[in-house]
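Here the complex is missing one protein chain, while the rest keep their positions.
Order as written gives the chain letters A, B and C; numbering starts at 1 within each chain.
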Amino acid sequence: MPEQVLSLNGLSKRFGSVVANDDVSLTLRRGEVLALLGENGAGKTTLMNMLFGHYLPDAGTIDVSDEAGRMRPLQLGHPQAALAAGIGMVHQHFTLAENISALDNITLGSEPLLALRRDRKAARAKIEGIIEKSGLKAPLSIPVGRLSVGERQRVEILKALYRDARVLVLDEPTAVLTPQEADTLFENIKAMTNEGLSVIFISHKLREVLAFSDRIAVLRHGVKVGELETSAADEKAIARMMVGAETPKVSRERMAAGAPVMQLKGVSVVGRSKRDTLQCVDLEVRAHEILGIAGISGNGQNALAQVISGLAVPTAGAIHIVDSEISKPTPQAMVSAGVGRIPEDRHREGIVGAMTVAENMVIERLGDMQVQSRGLLRRDAIQSNAKKLAKEYDVRGPGVTAPSRLLSGGNIQKLILARVFEHAPKLILANQPTRGLDMGAAAEVGRRLLEARERGAGVVLISEDLDEILGLADRIVVIRDGQLTETESHDRERIGLMMAGEAA
Amino acid sequence: MIRIEPRNSTSRAFALGIPILSAVVSLALAAIPLMLAGANPIVAYGEMIKGVFGSVFSISEMLTRATPLIFTGLAAALAFRAKLWNIGAEGQLYLGAMAAVAVGSGAFDVPGIILIPLIILLGAAAGAAGMAAPTYLKIRFGADEVVTTLLLNFIILIFLQMMLEGPLQDPMGLGWPQSAPVLDQGMLPPLVDRMRIHSGLIIALVAAGIAQFMLARSVWGFKLRAVGENAAAARHAGINVNRSLFGVAIISGGLAGLAGASEVAGLKGYLTADLSPGFGYTGIVVAMLAGLSPVGVVIAALFIASVFVGADSMSRAMGVSSFLADLVVSMSLLCVLVGGFVAKYRIIRADTGKAAR
Amino acid sequence: MMDILNILLSESFWAASLRIATPLIFGVLGALICERAGVLNLGIEGIFVVGAMCGWMAVWLGAGLWGGVLIAALAGGFFGLLHAILTVPLGLSQHVSGLGITLFATSVSYFSYRTALPNVSSPPRITPFQPLDLPILSDLPFLGSVLFQQTALTWLALLMVGVVWYVMNRTALGVAIQAVGDNPDSVDAQGLSVYALRMGAIVAGSALMALGGAFLTMSAFDAFFFGMVNGRGWVCIALVIFASWRPGKALFGALLFGAFDALQVRLQTEMGALVPGQVFLMAPYILSIIALVIAARSADYPRALLTPWFKGQR
Partner (left out) sequence: AEKIKVAAIYTLPVEQQWISRIHKALNTAAERGDIEYAFSENVANTDYERVMREYAEQGMQLIVGEVFGLERAARKVAKDYPETAFLMGSSFGPVAPNFSVFDNWIHEPSYLSGMVAGAATESNVIGMVGGYAIPEVNRLMHAFMDGARETNPDVKFIVNFIDSWYDPPKAKESAFAMMDAGADIMYAERFGVSDAAVERGVKAIGNVIDTSGDYPGTIMASALWHMEATIDKAIANVAGGSFEAADYGQYSFMAYGGGSLVLDESLVSADVVSAVKAKETEILDGLFRVNVNDDRPVSDN
């Protein structure tokens, strides 16, 4: 049996009244990949943040093995101590400074601050060595702000490896990666575990958990509810452990497409970067159909989403929603024309975090008589509407009069779904609708999209999660370099190659 | 190791006690300069209280000084709510004042019932124009409004000097760079006989009330809050962000303009280049102390005015340098700021070594 | 038109531009350091006053010129520390704290000046820094009088541009300061202290600002006056954005403003009878706004500017 490298002993942490972790213990062995699972808000990130010293546990201790393999107590609450003990962490949200280069981000904190000179050559050589061994390629000299998400993710891991991490924590590392990128990443990591690296990774994607982990630990409501060898696990069992019940499988029935609800004719958008550019695109979405847009991030998805949301005005081409042309696209015009929009970044574009849940539910419809009369808000109506929607769409949290930022990611998404679906839109733009959501919440989103399709809406589903597209879409279009290519195939491999531009 | 955590619940007594404690601490700190200047602090505190609340006159003086601060405080609070950093209330105040004397000092010899609204409206319009321009530059060119409004303060002050030596100069003023006086019927009526307190205060209070109501209850306020808290989400939701910014710019500038009009037509009667001892800048402090709430602005303005008037009068009674007043104001400001922090957060000593084993 | 050309070609115009720019160079560099670390320091106007007062007072009390410079820097650093405590660990509003510091620093300076010198009718004078009359260099045709007849403080300002550039771009400390102003989490996750970096940057930046004030009483003039800072600090807040938070551009911006101002007095002298003098006084500010409008698109803010950061919170 391989030696232990890490043991978390009875860690607890509460935030106000929320018990994020309750007496959690966990061990990790040398060369092992441990998957940490749980619903949104189960306490996975909190646990890892205590390990890394961002949070100070209310109770419990942590032991880490030193170079010689002896277990030693870790000083809690100090990232420096964790780094020194060989713990590296890749955070759920990037912790990169975008105005400095990858090299600077990687070496940050490893050099004496008061030195008058830096040895950038040596640093670069060391990083290049790590890149060679791990296969994690990223441009080192340009500001990180100009890197793609995938590159940033790799820089994050390089940061940890540069500090000679022996225990690597990856908090949802693939949430923003394409399947191929994710696979490559895990293959690289696997290779490193053979050299003694131990890994804890958090993910909501059961496919990668089953494919790459050695062992699985599951958290529910801050408590560790189970631990099992991956070889003995299957999706159903894990899901039951996480949620405490079966999750309904989303099923899709065949359905004949109806009349077109949206047509883009020769639409072009000139943007500052590739992700904001569309080149003379034709696209048609019909009633009763879900159109999946597959592609590697940064290939124009953003421009397409912006056009449909009314945020970008095309430099050429025409947009028709149902029968009428939208001559002056604005978000307002799109909403009035019957377009429901689920934005990619729900925190940044989806909600105004400081405003209440109820307010966020009416924010797109401030002109409606149910919302206002003579310029004054009808607060009672807004509130009762919110209560009704919260119930109907199962938006859970501290209540409709609480600031919406207090909601968990999954519940924020449900809030947006409620806002969008409530008005029976004819066209729905769903941009990365399940990113970062747990299985239960993701299934709920899928179910709602299928329901809308059944009702007669057309759906544009933009996703980097190919499995999601394959599961939901009637038709699939691949986006690459701002151009669209329709494909008849529903084959993972083939579409993956098209996304990479290696097959037509 | 020290950590800062939000307080879960604050008792009423605590919430009330903190501001009082801040005031006490700031007074205790004021004892340092007082003793350095050789005065007895205890006597001084007595004089200070007398200076604000000792007579109808002193209360009236305090309210008089609070009036422009309510206007400029509201100007800052509303703009800041939309994350429009209007640092230019000082300049906009002077624009309002210039407009007030331009119409009020004889250009239209009409009854007060027409003239007073005219002065108020044009004063507000001039201030509004003063904020509209930088907002336009921000929207159109992305020029940072902190910089443009700050620089505009200088430009407007120099422009004012030019006007006071030129078209606005009082022909009867013996060559002084000052405007002709506002016609008698154009003056805002005083509130108390023989006191300086004037109906500008009423306008200010009404403005604060309206702002409070509109912010919380109107669609306009809803949009404003959304734009300020998250412009990207507001835009995505179909709110015209630029229009909201422009709207609040006009109102913010207008309020600052009103401050100037009310000082001229309520208090001074005519315009000189030293009308405002920095009311525009103090307004920012007032707004932030108030947590950007319009009703809070009224309270914060009263607080700042009381401390200033009290400390100023005390410096005279005690025979210490009159620069003491600003010193005491700044110290209480910093204390109240820290007090507000203590009310919201607690600082805990987390001994990490012990937690480790 | 000929007049303007003549002015622009004259040595004394460029010497004046550099002289006028010197306090601004200190101020912009100071503001740049603070804002690069993510904290706006509106205390600058007051810190100028403190620097002007303390530097002068120290020399008057016999500290020697460089002693005065040091004391000005320390005093500026002290008020910077106050701002740092309020805005970094306590995370209070940077606007209010800054304006509060300006009010506090100004009134402390005035009050202590008056308490120390209750009965002066004419402010006492010191022997200020003298132009560095370097033997051969000063006699160089053009550069000689522009550069080598400035005082040591102007040279210090120019030197600081290089130092700040080097520290920001070539040292680990500078990289960390840039990072903490962009995304404090990036620094925290690498085991560095966000608090220490930010507070250190504010203290250092404020010390530099105070030198701008000290220049006024120890080089540009030889006595302290109430109100003599006269908005120079605020101008720096504007210039730092114009400079896109880069030392080189900061120098350029300060010189540009100095040149506008130097040109302004000269034009007023030449054509004062034709146009109201105020037209010229306004020019530097108006031209700064125009310059900003042109430069605005390329300005990239430190992303974390104005956003407080608390350890262990999200």
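Here is the rule we use: a residue touches a chain if its C-beta (ideal position, glycine included) is under 8 Å from a C-beta of that chain, and two chains touch if they have at least 3 such contacts.
None of the values given here were measured: they were computed from a predicted structure.
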item	value
Chain not shown, its touching partners among those shown	B, C
Residue in contact with the excluded chain [from C:150, C:171, C:206 or C:268]	C:268
Contact with the hidden chain (one of C:12, C:115 or C:169)	C:12
Hidden partner interface residues of chain B, rising order	51, 57, 61, 65, 158, 161, 165, 173-178, 181, 194, 196, 263, 267-269, 272-277, 309, 312-313, 315-317, 319, 321-323
Absent-chain interface as seen on chain C, which is shown	10, 12-13, 16, 19-20, 110, 114, 119-123, 125, 216, 220-223, 225-228, 230, 261-262, 265-266, 268-270, 272-274, 277-278, 281
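Following the convention adopted for this analysis, only the chains that are shown with their structure count from here on.
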item	value
Centre-to-centre distance between chain B and chain A (centres being mean Cα positions), rounded to whole Å	45
Numbers and ranges of chain B residues touching at least 2 other chains	3
Touching two or more other chains - residues of chain A	56, 78
In the complex with chain B, residue positions of chain C that touch it	82, 86, 89-93, 95-97, 99-101, 103-104, 106-108, 110-112, 114-115, 118, 231, 234-235, 237-238, 241-242, 276, 278-279, 281-282, 285-286, 288-289, 292-293, 296-297, 299, 310-312
Chain B partner contacts - residues on chain A that touch it in the complex	16-17, 56-57, 61, 73-78, 309-311, 330-332, 334-335, 341, 343, 348-355, 359, 363-364, 366, 371-372, 375-377, 379
Residue ranges of chain B touching chain C (in the complex, touch as defined)	2-4, 33, 36-37, 80, 85, 137, 141-144, 146-148, 150-155, 158-159, 161-162, 165-166, 281, 284-285, 288-289, 320-321, 323-324, 326-327, 329-331, 333-334, 337-338, 340-341
